[in-house]
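Missing here is one protein chain; the remaining ones are kept as they sit in the complex.
A and B label the chains in the order they appear, each numbered from 1.
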Amino acid sequence: MAALLLLPLLAACGGGGGGVPTLNWYIGKQSGGWIENAITECNKQAGGKYKIQFQELPKRATDQREQLVRRLAANDSSIDIVGMDVIWTAEFANAKWIVPFPDSERAALTDGVLKGPVESGTYQNKLYAAPFTSNTQLLWYRKDLVAAPPPDFTWQQMIDTAAGLGKKVQIQGARAESLNVTFNALLESSGGRFLDNPEAGKNATISLEPGPTTKALAALSNFANSPVASPELNTAEEDTSRAAFEKGDSVYEINYPFIYPSAASATAVPDLQKKLGWARFPRVDANIPSRPPLGGFNLSVGSHSTHKAEAFQAIQCIRQPANQLFAAEKGGNPPTTSAVYDQLTTDQYPFKDVLRSSINDAAPRPVSPAYNDLSLALQNVIHPLNSFDPAAAAVALRKLCEQALKSEAVLS
Amino acid sequence: MTNVTDAPQIARPTAKQNKLTDRDKAERRLGIRLVLPAAIVMALVTIYPICYAIWLSLQRYNLRFPDDRKYVWFGNYTKILSSGVFWQVFTNTIAITVISVVIEFVLGLALALVMHRAIFGRNIVRTSILIPYGIITVVAAFAFRFAVSPDEGGFLFKHASTPPLSSHYGSLAVIILTEVWKTTPFMSLLLLAGLATVPNELVEAAKVDGASAWQRLLKVILPTMKSAVMVALLFRTLDAIRIFDTVYIQTKGANNTATLSQLGYNQLINQLNLGLGSAVSVLLFLLVVLIAFIFVKGFRTDLGAVRGER
Partner (left out) sequence: MSSQTSTVTTHSSRAGGRAGAGRPQVAPDRRRIEFKWIVLTIFIIVYALIPLAWILSLSFKSPAAVTDGKLIPTDPSLENYRTIFTTGVFVRPLINSIGITIISTVIAVALATLAAYAIARLNFPGKRLVLTAALAIAMFPPISIVGPLFNMWRSLGLYDTWPGLIIPYMTFALPMSIWVLSAFFREIPWELEQAAGVDGATPFQAFRKVIVPLAAPGVFTAAILVFFFAWNDFVFAITLTSTDRSRTVPAALNFFTGASQFQQPTGAISAAAIIVTIPIILLVLAFQRRIVAGLTAGAVKG
C-alpha cells in the first residue's frame, strides 16, 4: 500500500527540469481573445526568459475564487500569476497568498493609471495587485424615448420617469456579487461607506452610518417595489439585464459597457444601438456626485511561485498599454491607463469620456480581508430586494457586518 | 497425593480439548489477521479524521487568517446554534429528508408490489430501474436542472414567469423530485426482498377472511416485513440527511435551499473556515448518530440481519 501511495506522487513530481520556466497565469475564461493575445505578445517580448501559459478558471467570479483560495491555501506552487478580481486584494494579501510588488516597480505599474483601479490593488500601503483592465456600470437609456438625464439625475427620478412612460428599468438583483456592486455604489453615493479605516486591515471597524445606509437601502427598496422593476429582478445577472433591455420594453439600464456592441445585433428593436444614450451612474442624493461601481482585473504574483522574479516581469509586460488597448477593442474591457482612452475609437467607444471619469471616481468595494464575509452578509440581509424595510435593514446590516468582519457569522 | 485428590476442582484440559483450543487459537489469529487491514483502513480514515474534526471545531481557525488561530472551546457551537441561517438550513434538510423518504417509500412499495406480482417483463423492469440507481447523481441533477431551466434547454415550465430553480419552493421541489427519481428503485429493491419473505399462506388466509387489498397490505404484509421496511427507511433517511450532490449542482444553496452538508462545504471550502465548518460537520455527524439511535432503539429496527447475525 505504501508503494501504491508513492508511485503516483513520484509520477507527479516528474517533469520540470531545466529550460524555459513556465509561468502559469490563472484567470477566468474571457471572450475576445485578449488573454491569448497578451500571452502571445509577452512570450515574444520575453525572448526566452519565460513562457506564460493560460490556465483557465471557471466563468463566474465566485467560482474562480472557490478554485483559487483552495489551491493557494494548499500552498500550490504552480500558481505564478493570478488574474485577480478587484475585490480579492485584501483577502489574498492578508492570508499571505500573494506577494506585494517591490517598491521599485511600483511607479511603473501605477503611473498614469486611473485612481479607482490603483486603490483596488493597494492594501496597507503596498501594491499587491497591478491594475490591468477595469470596468464600471453606466446608465444607458433610450434616446428615442427619454431626454438625456441632467448631471444631478437621481435614482428616484429614474424610477419616476420610467414609470411615467409605463416602461421598465433593468438592474441586477440576483443573490450574487452583482448585488454588492450595486449596493456599494449606492452607499458611497449617499456619502456612506462600509469601513471606517480600511488601512487597519484586519482591525478595521464598520462604518455604515444609519443616515446614508438607510438612504441607499431606501433607493434599492423603492426600486424593487416600484412597477419599473423587472419580474426577474431577484435572479437577474448582467446578461439577464442585457437580454431584457434588448427586448425593447425598458427605457433605462444600469450595466457594463459590454451591452453596447451586443445592441448592434439585437433583433426586437431595430437600430437599437443607434438609439442608445449613456450617462454616469445615477445619484442617490441630488447634491452628492455619484460614485460608480468598480470592476476589472488586476494581476498578482502567487507567494508559493518558484519564479517570482519572472512573474513580476511578465506582469509588467501583460498590463502594458498596447495590451490594454487590445483588451478594450476586442474584449470590451475598459483600460486602466488614462492615456489609452485617447486611443479608443468613437465608433467602438463613443462613451469613453463618461467611462474614464466614472472609473476614475469609482468607489472600490470595501478593502478588507473579510470582504467575502461582508459580501455574504449583505446578500443575506437585502435579498430578495422587495422584502426588507430600509430602516430595519440598516440596523440588521450593521450588526451582521460587524460579526462578518471578524469572520464570525454563519453565512451559507 | 492427598493434595491432588483433595482438590478436584482443578479442570485439567484433556487431550481432545487441547486440539480444539489449538485450532480455535489458529482460527482466532487468522480471523484477526484477515480483518485487520480493513479495520485499520476504516479506523484511520474515519475515526482519526472525525476526532480531528472535533478538535478543529473547538478552535477559531480560518485559513485566510492564519495568524488568528486560537481555542474557543464551544464558541463555534454557540455561534452556529444561535444563527438563524443554521436553523433555516436545518429545516430545509429535515423537510427534504422527510418529504422525499415518504414519497420514496410509497412509490417504492408500489413498485415492489408490481415487481412482486408481475406476470411478465420482470427482467426489463428490474433492468430499467437499476439505471436510476446506477446513474451518477451529478448527471441526474444536471438532467433535471436542464429539464426545468428554459435557458439551459428546458422543456418543462417553459412559460412559467419564474422558472422553478429561481424560487425557494420551486427549487426544493426540483431537488426532491430528483432525489425521489434516483433512489426509489433502491428502496423498491429492498422492499421487494422484504416482500419475498411474506408467506403467501398468510395473505391468502386474509383474503379468505374477506380482507380488502388495502387491509391485506396494511395489516398483514407490512407488519410481516417490518424489519425490511425499517432497514430501508433507516438507510434512506440517513442518505437523505447527508444530501449534497443534487443541491450543489441545482442551486448551490441559493434561494435558501442550502442543506447541512452544503453549509459545511461552504464554510470549509469557500470560507476556509476550518473551525466553524468542522463544527457544522460534527453537528451533522451527531444528527446522523441521533437518527440511527432513534431508529434502532426507538423503532426497534433490527440491524441484526444487516450485521449478519441471522
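Please note the rule applied: a contact is a pair of C-beta atoms (placed from the backbone, for glycine too) under 8 Å apart; a residue touches a chain by one contact, two chains touch by 3 or more.
A quick note: this is a predicted structure, and the numbers were derived from the prediction, not measured.
In the complete complex, the residue from B:42, B:106, B:213 or B:294 that touches the missing chain is B:42.
Considering the whole complex, the residue from B:72, B:189, B:221 or B:254 that touches the absent chain is B:189. If you put the hidden chain back, the residue from A:58, A:151, A:210 or A:261 that touches it is A:58. Here one chain is not drawn; of B:99, B:217 or B:288, the residue touching it is B:288. If you put the missing chain back, the residues of subunit A touching it would be 1, 4-5, 8-9, 12, 29-31, 56, 58-59, 63, 67, 70-71, 73-76, 78, 239. With the whole complex as reference, residues 24, 26-32, 34-35, 37-39, 41-43, 45-46, 48-50, 52-53, 56, 111, 114, 117-121, 123-140, 142-144, 146-147, 150-155, 158, 181, 185-186, 189-190, 192-194, 196-197, 200, 203-204, 227-228, 231-232, 235, 238, 241-242, 244-245, 248-249, 260-261, 264-265, 268-269, 274, 277-278, 281-282, 284-285, 288-289, 292, 303, 305-308, 310 of subunit B touch the missing chain.
To be clear about the criterion, only the chains that are shown with their structure count from here on.
For subunit A in complex with subunit B, the residues that touch the partner chain are 65-66, 69-70, 73, 91, 94-96, 175, 202, 231-232, 234-235, 369, 372-373, 380, 407-412. Subunit B contributes residues 62-66, 68, 79-80, 83, 85-86, 89, 161-162, 166, 253-255, 258, 262-263, 266-267, 269-273, 276, 280 to its touches with subunit A in the complex.
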